[in-house]
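One chain of protein is taken out of this complex; the other chains stay put.
A, B and C are the chain letters, set down in written order, and residue numbers restart from 1 in every chain.
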Amino acid sequence: MNNKRKIAVVVTARPSYSRVKTVLSALKKHPELELQLIVAASALLDRYGSAVNYIEKDGFEIAAKVFNVLEGENLTAAAKTTGIGILELSTVFDNLRPDIVVTVADRFETMATAISASYMNIPLAHIQGGEVTGNIDEKVRHAITKLADYHFVASENAKQRVIQLGENPEMIFNTGCPSIDIAQVVAQKTALDFNPYQKYGGVGSKPDLSQGYLVVMQHPVTNEYQDSRNHIEATLRAIMKINLPTLWFWPNVDAGADGTSTGIRSFREKYKMENVHFFKNMEGDDFLNLLHHSKGLIGNSSVGIRECAYLGVPVVNIGSRQNRRDRGNNVIDVSYDEQEIIEAITTVLKEQKPDSSPVYGGGNAGEKIADLLKELPLQFHKTITY
Amino acid sequence: MNNKRKIAVVVTARPSYSRVKTVLSALKKHPELELQLIVAASALLDRYGSAVNYIEKDGFEIAAKVFNVLEGENLTAAAKTTGIGILELSTVFDNLRPDIVVTVADRFETMATAISASYMNIPLAHIQGGEVTGNIDEKVRHAITKLADYHFVASENAKQRVIQLGENPEMIFNTGCPSIDIAQVVAQKTALDFNPYQKYGGVGSKPDLSQGYLVVMQHPVTNEYQDSRNHIEATLRAIMKINLPTLWFWPNVDAGADGTSTGIRSFREKYKMENVHFFKNMEGDDFLNLLHHSKGLIGNSSVGIRECAYLGVPVVNIGSRQNRRDRGNNVIDVSYDEQEIIEAITTVLKEQKPDSSPVYGGGNAGEKIADLLKELPLQFHKTITY
Amino acid sequence: MNNKRKIAVVVTARPSYSRVKTVLSALKKHPELELQLIVAASALLDRYGSAVNYIEKDGFEIAAKVFNVLEGENLTAAAKTTGIGILELSTVFDNLRPDIVVTVADRFETMATAISASYMNIPLAHIQGGEVTGNIDEKVRHAITKLADYHFVASENAKQRVIQLGENPEMIFNTGCPSIDIAQVVAQKTALDFNPYQKYGGVGSKPDLSQGYLVVMQHPVTNEYQDSRNHIEATLRAIMKINLPTLWFWPNVDAGADGTSTGIRSFREKYKMENVHFFKNMEGDDFLNLLHHSKGLIGNSSVGIRECAYLGVPVVNIGSRQNRRDRGNNVIDVSYDEQEIIEAITTVLKEQKPDSSPVYGGGNAGEKIADLLKELPLQFHKTITY
Partner (left out) sequence: MNNKRKIAVVVTARPSYSRVKTVLSALKKHPELELQLIVAASALLDRYGSAVNYIEKDGFEIAAKVFNVLEGENLTAAAKTTGIGILELSTVFDNLRPDIVVTVADRFETMATAISASYMNIPLAHIQGGEVTGNIDEKVRHAITKLADYHFVASENAKQRVIQLGENPEMIFNTGCPSIDIAQVVAQKTALDFNPYQKYGGVGSKPDLSQGYLVVMQHPVTNEYQDSRNHIEATLRAIMKINLPTLWFWPNVDAGADGTSTGIRSFREKYKMENVHFFKNMEGDDFLNLLHHSKGLIGNSSVGIRECAYLGVPVVNIGSRQNRRDRGNNVIDVSYDEQEIIEAITTVLKEQKPDSSPVYGGGNAGEKIADLLKELPLQFHKTITY
């Protein structure tokens, strides 16, 4: 038994892991904190990139694994996955007895972390509240804010929103986004220092990357379930016509994943996409370096809005998924329309690389958050400020 | 198959049923709506007053029953009860395919209703958001507001709070509290029109009520779990010293129920409480009539704050459970202190009956809510207003 | 990390704990075994005697607690309790990584232990297979035999039955019942060496025990759910008429508990039972000593069939619950009939104390089982022998 404050962090997906990696590192090396890393949901699954493998390779010890993804890839399964998550996480918290639980962002299943911790009277910290988007994440994110006791937000706008939501301003901290910590290191690199085909496998042709390349990452949007196949096909056709070397990343799990995945698979069976290679996943810093040296990112990933702002990588942002998120001037917004996508890419290809923008912080969020988790008073009782 | 809009209402506890009974009646008789009544959690259990029996006796047809209370009466069990609730309710919603789901107030397990409905893209209506209290309910209530699409609030202050929480003002309606609808009918009665001992059984002595009597109802407070036994003992001692005819109501289920229940049971085994009778439960309108003709209510029930305001019944409100709820001038607030409780009761007994106060509405909330559920656009997509 | 073989024992109820206590002791003190004690289901609940408190007082360390009892006390809740048990126990086994899992007897929820272990390829030992009774236990018991890899049976008849069920005879061991180990110690005692009222509280009058007394323990029978209230009332009326000092033990949890419990409570409110005291629970050895010095046991507890055979205590065994279990000549079987019960008690009171009968073993089952768990080959693969 030691006297270190125990900080449980629940990671439920590959992108969440990338986002909080520097927080985990800072917690791990903090002399007065004990990290209890819990890996759950799609972060454990092959189909969604096995974040767990990267986590282990990065040297983090895993305190508990929680399998809670119910197959079905429909909305009912998303609800049930959350219910199973609560059943499992409450057992885990009961065993690990953390002093604080940390939940990341706004994926639907993170609600399980928030409910288990808050119902068990464990102080809850939320990373990345106060932002605005346009689907179920929007409901989840702000509901978690109302369950959380500490708020580590990524931008000034986000901070103002959490204040207006009635949270105690003394418990809201604009630490910047921890994903920028990694971008800050990557930004120093002057070349792609690995061979993506060799290191990450994947399928499809292997276009020559030396003259520049595009990156695509497009996720299904939950509340447009029926349309996800149409959406991805617009992008597929646009990329086929642009016909530049392209590295395409498979979507992560969400209700709707099926439409997107099926769309990609069918398209590949039908057309040779001779300039396109498909990856299931990539370690966060390699992925950022890939973006850093690319001609631009196409799709709807939040990486385009956040890390690419800092890195100054141009982004063609498709559809509603990043609506109303703060963005730098590296982003061109388009709808799910083949022609619009083609035009935006063409613009990107002929313009200069944008400047770095500090909208999501300056690169030391991980350490700021760890220090706060050491110092903050342990409390789980709050009332709305108005 | 008909074309009526299907409205699923989930009732999870005896007090919630009392609160929405007039809403259920209005939905049932509305020609263009179909009521799908789902009875869940402690509303199904003998130990907590079997609300289900009253529901059936009142002539409501039950579309589904959901058993989801995990035994244990600790905080982990509360979390797991919510997790099981999500698993079960998502199956129920999948079968019943409601157009709108209605959730009531802020008990911990109501979160299961809110999550299942919102994750399944079913428009969610929340009755009684925007209020302020001092425990886990506070987190639950506002989190549900952020998951809900329509808000039927009970007071003007509540409405302002929901607006400030970033909800669309066009979807927020101050209907008053439906519990006042029943109080409004009861307020006409000039005498106690039933014999409580005969009609409701219960245990303990049967003091003569004709010269006046007190009513006690005190629930455990979730986040003061360890103290609930001390709290109830202060009240027990105070009531024993006052030594007037007293009707005591058993607490409903909550993490902590055990401390309170054990406290009462032990006290009874030790002392003869010759002027006290204990009830497990009572139909809502009988209970209000009992209060209406009483000398006052002691404890921490929200009935003291709400219906008693309308009825002009004096209330000795103990502890933090109703903190910051809007209240009329019928309430004296005291802490968990035998002496303070005795003094407040003494004051109540010698002063005049307070006037009726309209702070929670005027008695037609049920019909207002039914009409809105008929007219509101079906939508489950929203973004914060700022 | 050590090299001891890890033996996980799952205890789900007060009577199961009594039954395997000497096995737990033998495992705990065995130098080459590590006991992983898992306490689950009603063994954790106040309402059913909090076996967990006795377990801790007896000095056993608890490796994990599993709350899985779903309230409702109906057959659906029994099924769901088992489902939740599987969800929880599989997480526990995943964390503890036992080499062997031990499950006890045939209560419905023990199926969760058997399924989790066998599905996870952990060798499963079953204590007390091969017996015969007349309700759902019968299905559960033999189904668990077909899932188990090792069988520690309590009688020769049981052994023959497990062989005939197609199990490998080399994996079937007639160790005797470990509950007899305790009876063997208690049988040495020449007097009641504690005051039951002082030590165990309880409610009701406190009859003088010095001139002899009866003990009553009657559980509801699952598949006669509707009748459990009638059944208990026959016994209540018989005991009231016999009107000797009587110590009555509350039933344990089962679907149907409600009928029995309600029956007792109502009867007590209606009639003074001046010679009857009610206990919720008692430590196993005190209970056996109480029986050892009693005039007889009335009800349907398996203690009457097993330990009372060894102790030579006369038993009036009511109804079908112990049908077809091997029994000594200390048992008179009667149906749920007031008159039959009265006559059997009258017979018992006037006859001589029966001799001790070795039908369930000779008192060293705990050590035999521990030694086997050390020596048996670890295997989870089997096929039927015919």
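Throughout what follows, contacts are C-beta pairs under 8 Å (C-beta built on N, C-alpha and C of every residue); 3 or more make two chains touch, one makes a residue touch a chain.
Keep in mind that what you see is a predicted model, and the values were worked out from it rather than measured.
Chemist: Could you tell me which shown chains are touched by the chain that is not displayed?
Modeler: Per the touch rule above, the missing chain touches A, B, C.
Chemist: Out of C:Ala112, C:Leu247 or C:Val313, which touches the unshown chain?
Modeler: Residue touching the chain left out of view: C:Ala112.
Chemist: Touch as defined at the start, partner being the missing chain; which of C:Asp58, C:Asp99 or C:Glu138 qualifies?
Modeler: C:Glu138
Chemist: Among A:Leu70, A:Ile232, A:Ile298 or A:Ile345, exactly one should touch the missing chain; which is it?
Modeler: A:Leu70
Chemist: Just checking the interface: what residues of chain B touch the absent partner chain?
Modeler: Residues 64-66, 84, 87-88, 91-92, 94-95 of chain B touch the chain absent from view.
Chemist: For chain A, enumerate the residues touching the unshown chain of the complex.
Modeler: The list for chain A reads 44-47, 67-74, 76-77, 80, 84, 203, 258, 269.
Chemist: Mind listing the chain C residues that contact the chain we can't see here?
Modeler: Residues of chain C in touch with the missing chain: 75-76, 78-80, 82-87, 89-91, 93-94, 108, 111-112, 115-116, 118-121, 132-136, 138-139, 142-147, 161, 164-166, 223, 323-324, 380-384, 386.
By our rule, only the chains that are shown with their structure count from here on.
Chemist: Name the chain whose C-alpha centroid is farthest from the C-alpha centroid of chain A.
Modeler: C
Chemist: Indicate the whole-number Å distance between the mean C-alpha point of chain B and the mean C-alpha point of chain C.
Modeler: Measuring from centre to centre gives 41 Å for this pair.
Chemist: Spell out, as numbers or ranges, the residues of chain B touching 2 or more other chains.
Modeler: Correct list: 76, 80, 84.
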